[in-house]
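All protein chains but one are shown at their positions in the complex.
This part shows chain A:
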Amino acid sequence: QEAAKYEKKVMVLDFVTPTPLGNSWGLGGTCVNVGCIPKKLMHQAALLGQALQDSRKFGWQFTEEVKHNWMTMTESVQNYIGSLNWGYRVALREKKVTYENAYGEFVGPHTVKATNKRGVEKLYTAERFLIATGERPRYLGIPGDKEYCISSDDLFSLPYCPRKTLVVGASYVALECAGFLAGLGLDVTVMVRSILLRGFDQDMANKIGEYMEEHGINFIREFVPIKVEQIEEGTPGRLKVTAKSTKGNEIIEGEYNTVLLAIGRDACTRKIGLDKVGVKINEKTGKIPVNDEEQTNVPYIYAVGDILQDKLELTPVAIQAGRLLVQRLYAGATSKCDYVNVPTTVFTPLEYGACGYSEETAVEKFGEENIEVYHSHFWPLEWTVPSRDNNKCYAKIICNIQDNERVIGFHVLGPNAGEVTQGFAAAIKCGVTKGQLDSTIGIHPVCAEV
């Protein structure tokens, strides 16, 4: 869309290879269809379930029995997504960007072959190319995984309630999904190979896990599934999962209605003809290394988003990188995407917002004696009346003593963590110090003032 502003002739090829279970979706990519958007809406549905319980303590009176209807929720969510798909198509049309619902792959220099759903092939040439094919969920490679398990690609449009669910994985995708499924009243178990939220501050990750456990989510730690079998067909059916301990020979079995795999995502770079044009990829991860201007080793081919090596897999980062790239190419701008201090939020039942270094990375980079960690538990005012979870919410900032106690890490665990974290991220971009933080007056009574 940005390139079209500069009166360039632009084409977008978008195609969704159906999931093993046959699921597909419209224009917009992961975020819109099977990521951030439906995730946050279902998380909201779960939060509203909690709000219902709280509301009784605030004087609201209604029948004891409150049930959740999966189909009502999913239909609403899918309708909204449909409106976004539509919105994107309209936007592209208005901006005179040519859109083709076809699978693109390089066949030679400056040339791409587009194959649509019906197998019709067309060739297109362009001066420059941008690869932004993103990723898809990884499968375990065990018997029964593709036949019987679902992934996040399937969950948000599942036409039946998943019921008793086993979530395999410890990524934020796994924990967020487990979180909202439990919040909707389902029986949820999470099977974790080793640690939670690898790459995130482990102190915070453990607190998130603890909170989830206290709220009824079962964790099976240090096990991996080795086979999935179907006991009974149905929507959902019944599945038997066999798992092996990572620490010995113990084998366990469990029965679930649904098995959701959330063990990671693989870049969609292997089958788009990159070898035909000489674009180098990391053979192991499939990711594309680029320079700080998002350029691959082939000068006229660029890449943005989840497929980039060593960059963050986040929608806003991809958007920013894409926009700035185009502004550099066609509007004479020089700004590069700033990948440092990118704030993020994990929308688990107890939300976690962060910006900057984790405590362990800060210690590693600066040395324990050169950093100061300020922290506090807090109790959101809104949780007092319903007597909920006293002392579970938590905030910590990590400061660099040698640099005027500059804030280099911000972490908060509590409601609306995203809303809280955003402004602090802006402040960190401005180089905020602990002294400035101390002299800023709090808004009262909100969680962020802590």
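General observations
Please note the rule applied: a residue touches a chain if its C-beta (ideal position, glycine included) is under 8 Å from a C-beta of that chain, and two chains touch if they have at least 3 such contacts; residues count from 1.
Operating definition for what follows: contacts and distances are computed from a predicted model.
This complex has a chain not shown, and the name its UniProt record holds, of "AP-2 complex subunit alpha", "Guanine nucleotide binding protein (G protein), beta 5b", "thioredoxin-disulfide reductase (NADPH)" or "NADH-ubiquinone oxidoreductase chain 5", is "thioredoxin-disulfide reductase (NADPH)". Only one residue from A:49, A:237 or A:264 touches the chain missing from this view: A:49. In the full complex, chain A contacts the hidden chain through residues 28, 31-32, 36-37, 40-41, 44-45, 48-49, 51-52, 54-55, 57-63, 66-74, 76-77, 80, 84, 87-88, 91, 184, 314-317, 320, 335, 338, 341-345, 353, 381-382, 384-385, 416, 418-427, 429-432, 436-437, 439-449.
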